[in-house]
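One structure is given here, and the rest of the page talks about it.
One protein chain omitted, others in place.
Naming follows writing order (A, B, C and D), and every chain is counted from residue 1.
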Amino acid sequence: MNLQLILPEFAVLGLGLLVFFLDLLAPEGASRRYLGWVCAAGFAVILAVLLASPFPQGPSTAFGGLFIADSLARVFEVLFLSAALLASLASVDALEARGVAWAGEYYFLLVMVTLAMMCLASAGDLLSLYVALELNSLGFYALVSILKGRSLVSSEAGIKYLILGAIASALLLYGFSILYGLSGTLSLQGLAAWSQGAAHSPALLLALALVTAGLAFKVSLVPFHMWAPDVYQAAPTPITAFLSVASKAAGLALLMRVLDTSFHSLAGVWDKLLMVMMALTFVWANVVALKQRDLKRLMAYSSVAQAGYLMIGIVAGTPLGLQAVLFYALVYLFTNMAAFQVIQLVSVKGSPELSGLKGLARRSPGLALIMLCAVLSLGGIPPFGGFFGKYFLFAAGVQEGLLSGRVWLLALVAFAVVMSIVSLFYYLVIIKQMYIEPSADEAPVAAPAAARIALGLCTLMILVTGVYPSPILDWLKQALP
Amino acid sequence: MIPGVGIGHFLVLSAALFSVGLYGVIARRSAVGVLMGLELMFNAANLNLVAFNAYLHSGAMAGQMFTLFTITIAAAEATVGLALVVSIFRARRSVRLEHVDLLKG
Amino acid sequence: MTFSTATWIVPLLPLGGFLFNFLFGRGSRRLVPRVALLAVGSALALSLVLAAQVLGDPAPKVDGIPWLSVTNQVFGHFTISVGTLLDPLSAMMLVVVTLVSFLVHLYSLGYMSEDPGLARFFMYLGLFTFSMLGLVVSPNLFQMYIFWELVGLCSYLLIGFYTTKPEANQACKKAFVVNRVGDLGMFLGILFLSYYLGTSDFSAIAAHLGSWPLFGPAWLPLGAVALLLFCGAVGKSAQFPLHVWLPDAMEGPTPVSALIHAATMVAAGVFMVARVYAVFDASLMGSVNAPLVVACVGGFTSLFAATIACTQFDIKRVLAYSTLSQLGYMVMALGAGGLGVTAGAFHLFTHAFFKALLFLGAGSVIHAVHSNDVRAMGGLRRKMPLTGITFLVASLAISGIWPFAGFFSKDMILAALKDAHMTGLYVLAAAVAFLTAFYMFRLYFLTFEGKEPEHGHPHESPWTMTLPLVVLAVLSLGAGFAGLDFGGRSFGSYIRFDRSPTLASDWTRAQGLALAHPKAVGDYRLATALWAAPALPPTAATGLPAPAPATIPPAQESRAFVLDYSVAVPATLLGLAGIFLAFGVYRLKWIDPGRVARALGPVYTTVYNKYYVDEFYRWMMDHVYYVVSGAIAWFDRHVVDGVMNGLALLMQVAGGALRRLQTGRAQAYALAMLGGILILLGALKVFVP
Amino acid sequence: MNAFPILSAIWLAPFVTGLLIMAFVPDTRIQAIKWLSLGASGLSLLLTVWLLAQFDYGRAGQLQFAERFSLVPSLGVEYHLGADGISLLMVVLNSLILFTGVLASWGLKHRGKEFFVLLLLLGGGVFGVFTSFNLYVFFALYEVAVLPMYLLIGIWGTGPKEYSAMKLTLMLMGGSAFLLLGILALYYGSTPHTLDIFELNKAAMAGQFSPGFQKLWFPVLFLGFGVLAALWPLHTWSPDGHASAPTAVSMLHAGVLMKLGAYGCLRVAIFLLPAGAHFWAPLIAVLALVNIVYGSIGAAAQTDLKYVTAYSSVSHMGLVLLGLATLDTLGMNGAVLQMFAHGIMTGTFFALIGMTYGRTHTRLMPKLGGLAQVMPFIAAAYVIAGMAGLGLPGLSSFPAELLVFLGAYFTQDLFFKVVAVIALTSIVFTALYVLRVLQKTFYGPITEPHYKELGDATLVERIPVVILITVMVLVGVYPFPVLRLIDGGLIAVAQTLGSLPR
Partner (left out) sequence: MQLSTAIFYLCAGLSVFSAVRVVTVRNVFHAALFLALTLALLAVLYLLLNAEFVAVVQLLVYVGAVIVLIIFAVMLTAQIGDAGVGQTNRLAVPAALGCAALFLVLQKALLSAPWAPTEAPAPAAGAPVLSNLQAVGMSLLNDYVYPFELTALILFTALIGAVLIARKDTE
């Protein structure tokens, strides 16, 4: 067994323990602000090493196939670590601002969920996948409700997330059990081999439906999305951001691992399921977002809608489609992180409502500009990454639709395009608040160093992915030949 | 295995438990009741796994192993869930889930 | 310098003057008029030289450069050229335009001397002169249209010269829009003609007419095309029903009325019809007799306007209606064909002088008494003898009294009508001759004879104003003799219309081609569809209607004009009778015109109110056009835009509705998940076999 | 052939200047910002003039000054700039309008930095679109050019500016969303997959796009661009948008952006899907006809000067679309020339309306009157622009309209002849509303006593108007050279459409 394969996970675990012990060692009542920096530094180092090292050649497994270290997993590791890095940076000042006393536990949980997601992406077996998923979920349940003493809503968000998450988890588990019954194996590769010749028995379809539903919860597709707005609204902003990008990416990893890899031969079945949910998502998320006043809720609905777009690539199922999904996930990561970072800075002293952004262009032109980039990127406007990302996704969809004659997919892409106009409305409303509306408060919004670093990184990536995406595409192409 | 009892019997039982559990999750007023419903759902899946392992795939222990892990995880989840219930109760002096609706829209 | 180059230069001179004044004049009251006068004067001189040359060598000379060129499958290169065409007709027009323009420039030096907009006025005049000259020398219909519009612009600017006067603003707008209606027809005519003939060059139109088989056997659209072109003339030359703008155009400064709205621009319609008369003539072979329509429109207008002129009290309006009437006369002459074309052009020529003279005289009067109303005038001949006498000369000329110019041209028109056997119109023309004499002398007597008004001290105008009067009076007296035969050469020997000898045979050939030529088939269908040709029995071979048997009306040969006493004597007598009646009523006061008016009752009121045509148009604008416009605006805002806003609203409403489903209760969300599962299972049932 | 990437320089000059101003110049130094903006747009103008001089007119149909640089090879995304006759003319138009637009905004006081930055970004984007020959970059810059409108109208506009800005942006973006689909369809419809316009054209000529494909995707592309060209009934963003926008933005929007739509219709929809164009041309002609007649009649009912101009734009853009729909060289030449002419003319209109509004603080005709007495320059310029609007010969619109009508009538199709005849009636309606504006606004007695104290245009205000009117007159008097540019550029299109032999 090659333990080298699992080195990144070990490193992250080590980081978690380091944080945990540093917290223990620090005297009672002392500032634990530096823990954020430690976390960020740790993530940055691991990330740098990962980026510098070459992709694993071919799938390498450890623990008897329960753990896969392939290039896909590597890409997701990079995604999660980037998100974690940004979330740590965002947390440095956010925790102080919200007065969270349990910073040590906070960072420990943050590292744990990151670890869980990395394991998730590397899972080679339904069991390890499920365990990693639960580790991730439990960590997030706790993180979401960490502001407990502050308000009634954080425990509300926690219990909602837990109940609904547990249902999804039960659905997934039930589906897994049927799959196990049908195939006699839990290994993803085994399932892939088995599904080659599998008949479309009702039990198999049922299992696929349950598994897809469970995964849809994770990426928040309508109608399994309803937890997202409530949880996003109440969670600490860095966690919301982390949840919105990393947890969704984890869901994508699962979709790619389970559906696209193990059940590739049944694509004609599960793509229907996803397409039904996509259609619902495009309508529901975009339309309901129009009526939102709370910024984080608005972003929640936006992220639900974005999940719908991501599904185009998954449904297309082609190398191009999967590449597009990964690229968009990457863009979306930086974009959403930037947006939430700005929201967090603005709502430290201001309102978490949409109106809290009023006059931001006068108060802090830089922040407003970054938010503008982020929002436009989300809206798919050039020259930002979201544009190329969406273009890429739509290209994958149109390619499949036109060249493989999947008319429904083509229609769905057209529908996505139409609904993206609706989405533009609420993105423009955000811009309107910042640039057009005057503000009563003229004082600039404070942007501490950690936030500046995070924002700078995000903005840079939003622009690079939009203007010159070629290197990133090449990198992804190595991962998904 | 059990004379006159096929895998189908176990499956129907688990389906029933799963459905009943889901009903409990949706319809119970008390948050604790909801958590109990969730346990039923997990157990339904566990029963499936064990039954499949016994009836169809007895060559390995994958189903049983999975069940062991899920039992543990369910316990952990119950712990966190109950902690949340307690914290909600502290804040609201009630665990009626339908009143927990500050976040909406 | 060749003919062609010189012809280029004539219009460019006033343009140069205009540009100089525009760029460097800085509104100078001294510099601008002088430059303008100089430019027009040199143009006049050059025109005279050219005219003299043309008298020696009347063959048309064409020159041009491509103005617009587009690659095209049908044409290879579709090109529109600008250039010059010098022939007797354009030479005549060059002289008339530059001469009247020069005189008006001179006159305006005095007339406008106190106006603050003097420089602007002279710039407009220069621009107009350029445009009019450009129109006159046009070698093709497109260029003519270009300058046609430009003179319209100048007319617009000059009518609205007194920008602060609401009536002037209304009038200039009206003039432009009404002209546009005519221009629309003309443009369509040009479009049709150039498409079907493949050319719009005047020199080529006649040659192409017969050889182009497209019109099919019935020749119907050609008559329609002719009439569409005539629409332009109806607008520009203010024929009924588009005459309404010309009386209102009198809101402009009087020299402008003389130049544009009496002598030159309004004659452009006549000029244009004369230019393309071949088209009108060829239409005789179809079932639309375009010349007859032209003659009738002209005749009607002349009578119509003459009756109105008898009832008006505004000196300029009387002259305006007189202009209308005389233009109708010219148009009527054109409709007669043959000699009529010469007659129309000849009347244009003479009329330019005496009508300009009348207007300038009226201007002189207005300058003196500061009023337009003849009832406020009287006995002015003693105060302003020169003005009075020249006015009298012009009145005699327009009344057709020998030896004044009008006598000859009017006589030629009557002769042409007689030639064409248009008896009804002949009688009408005679009646108009009587009416003309009557209202002109009514005007003369009311203005220059009789009692002087109580107050005011009118005085003779300065020399800059009287000199043009004298020059024009001389021309009004002498120009008519140009119509007479001088050793085989006369006005009519230069400016005449002769049917192309090949036309008839070409036409017969065309009938054959119409059946063979595939392109003709489609257009024949167009022709029948558009104009509902009489259905002809299809021939067995092609399934197409057989050609109608050729019935070519006899050509009305242009002939040298010889005084025909059977025409001249009654006409002169009618003119004298008109003068006598006016003398009796307005000088000797046999009867009180007011009583006559009251006796006529509603008839008089109707005529006095110009037959309510203006009111009708006003009503149409207010109650039809602006209602439609308002309806469209409303439709756009509320229906078309409403759909867009409705979509947005729908999204918002849907958002509000779906948002309510997010109740905040976790268990409702769980129920939604259950529903989702069932939906997914249902979808599998539906989509997966 | 050219070592110096002149086309990049043209679009980057304003674009990069905009970014630099945004990054480095504090908003208190408004004077510096203005001069920088003027310099950048002036540089583009100069480069354009140089381009005009360097251009090989004999090869106006071919791409010149090409620059290529691959961005995403796997998806055919390439930075590919070039200019043929049509592009060049549009670049000229944009540089004129941008330069004059900056001048027309000279008096701006409120949030000047952001305004000029956005203006420059917009202008730069437009240059990029007109010279891009890779559909991806074309489309990306197209959106870059549209989006700043939202802020420009939303911040500096008047009236219901937020509503107008939102409507405008959403409708235009809606159109562009369809474009995205169409572009992807073209990409995957061609073999080998390409986004290069000329390569795609070759694919079309080689019959790679089946008639069914073309019939399906042509309307998607044409309507997508048609929204921006104010194709009825998708034009309703235009009256509100133009009315609410500040002067320079109206100028750029009506003057250039709407042409972007028409340019796209020609360059992408018609050029790449000829069979689709033939199939749909009658419908487009009908819609264009509605534009023309409906716009010109509707304009007569407006009381706001900007609304009048907006409806006139609807009508005039209808002429462009009609010219395109003829699919004949005459009509398309007319359409492209009309794009240019309308751009110049409407730019002038909006500049003048801006000056009038800046003085009287109203644009409602019932409240205006007699302004010619106090502001003769503005009045005279307005008359000239108005005359261009009603297609007076001697001004640039006339040859354009002439060619459009000729083109529509000279097709072999009876249907188009009827359309041409009906469309021609608009010259009367146009005259009516144009003259009505002149009468109500500039002529007659002065309606409000305080108008007597108003001054005429200042020197800075006069410069843009003089420039635009000069161009208007030059092109109107002698359109021959301009048409040479267009004609050369259109030969390839006509060959694709089969209306010229290959």
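Methods note: a contact is a pair of C-beta atoms (placed from the backbone, for glycine too) under 8 Å apart; a residue touches a chain by one contact, two chains touch by 3 or more.
None of these values were measured; they are calculated from a predicted model.
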Practice item. In the full assembly, spell out which visible chains the left-out chain is touching. Key: A, B, C
Study note, to complete from the structure: Where A:204, A:252, A:295 or A:419 are the choices, the one touching the absent chain is A:204
Study note, to complete from the structure: Interface residues of chain A toward the undisplayed chain are 13, 62-64, 66-67, 101-102, 105, 108-109, 112, 115-116, 119, 127-128, 131-132, 134-135, 138-139, 141-142, 145-146, 148-149, 155, 158, 178, 181-182, 184-185, 199, 201-206
Practice item. For the chain that got dropped from the picture, name the residues of chain C it touches. Key: 665, 667-668, 671, 674-675, 677-678, 681
**Study point:** Sites on chain B contacted by the missing partner chain, in the whole complex
**Key:** 1-5, 7-13, 15-24, 26-33, 35-37, 39-40, 43, 46-47, 50-51, 53-61, 64-65, 67-69, 71-80, 82-87, 89-90, 95, 97-98
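We take it that only the chains that are shown with their structure count from here on.
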**Study point:** Where chain B and chain D are represented by their mean Cα positions, the distance between them in whole Å
**Key:** 65
Exercise for review: Report, in whole Å, the distance between the mean C-alpha point of chain A and the mean C-alpha point of chain B.
Suggested key: 27
**Study point:** Per-residue multi-chain contacts in chain D, two or more chains
**Key:** 170
Point to revise | Touching two or more other chains - residues of chain C | key: 648, 659, 662, 664, 666-667, 670
Check your understanding: Any idea which chain A residues touch chain D in the complex?
Key -> 361, 369, 376, 381-383, 387-388, 391-392, 394-395, 398-399, 402-403, 413-414, 417-418, 420-421, 424-425, 428, 431-432, 435-436, 468-470, 473, 477
Review point. Which residues, counting only chain C, touch chain D once they are in their complex?
Key: 66-74, 78, 80, 142, 145-147, 149-150, 153, 156-157, 160, 163-166, 168-170, 172-173, 176-177, 180-181, 183-184, 187-188, 191-192, 194-195, 522, 525-526, 529, 625-626, 628-630, 632-634, 636, 640-641, 643-645, 648
**Study point:** chain C contact footprint on chain B (complex, rising order)
**Key:** 22, 25-28, 34, 97-98, 100-105
